[in-house]
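Following this message is one structure expressed as structure tokens.
Only one protein chain is missing from this complex, and each of the others stays in its spot.
Moving on to chain A:
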Amino acid sequence: MQLTNRSKQVSNKEMTLAEKMYLPAVISGLAITIRHFFRKKPTIQYPEVKKYLGPVYRGHHVLKRDEQGRERCTACGLCAVACPAEAISMVAAERQKGEEHLYREEKYAAVYEVNMVRCIFCGLCEEACPKQAVYLRHDRMVPVFQERDEFVYGKDKLVEKMDDRYIRPANSEVKATPTEPSLTRAAT
């Protein structure tokens, strides 16, 4: 069975004198490696330099606010139902008088937690959400954590800040800034 057209017939033919002397082959080999020595390296210095992974990359979760700073999430639980890894859990609460500037509708999530050890970043939660409240950021990865109490992300880490709102570019050619200082360590 032929898989590629690069295969060559193995030959046991006796080598010619030039081949037996090895030196021409050695010199050509050295020439090849020295060319690699001066070649540009494809390495990316990862923690300092990050590659833009495209607008469809699924990274850090975010709970969106609307233009007036109200949380969009109504704690309907569809994301938790859609989640195949059962990473999302929430506790719903009723909006009180005077909290209209905080929550968009009468019901809101008092507690919203994503277990980052379980999450598989499939993106089904953002597809399930009818209120466009949960997104997986395309420009931010979940930082590395070492402690066990760090891996459940509550609303303090999920709800977006109004001065750092997440906008996913509709146009795939728009490139968001791929590097962020906050990525190196979880802000606790």
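FYI, a contact is a pair of C-beta atoms (placed from the backbone, for glycine too) under 8 Å apart; a residue touches a chain by one contact, two chains touch by 3 or more; residues count from 1.
Definition applied: contacts and distances are computed from a predicted model.
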From "Cellobiose transport system substrate-binding protein", "Carbohydrate ABC transporter permease", "Cytochrome c oxidase subunit 1" or "NADH-quinone oxidoreductase subunit H", the hidden chain's UniProt protein name: "NADH-quinone oxidoreductase subunit H"
In chain A, positions touching the absent partner: 2, 5, 7-9, 11, 13, 16-18, 21, 23-24, 26, 29-30, 32-34, 36-37, 39, 41-43, 45
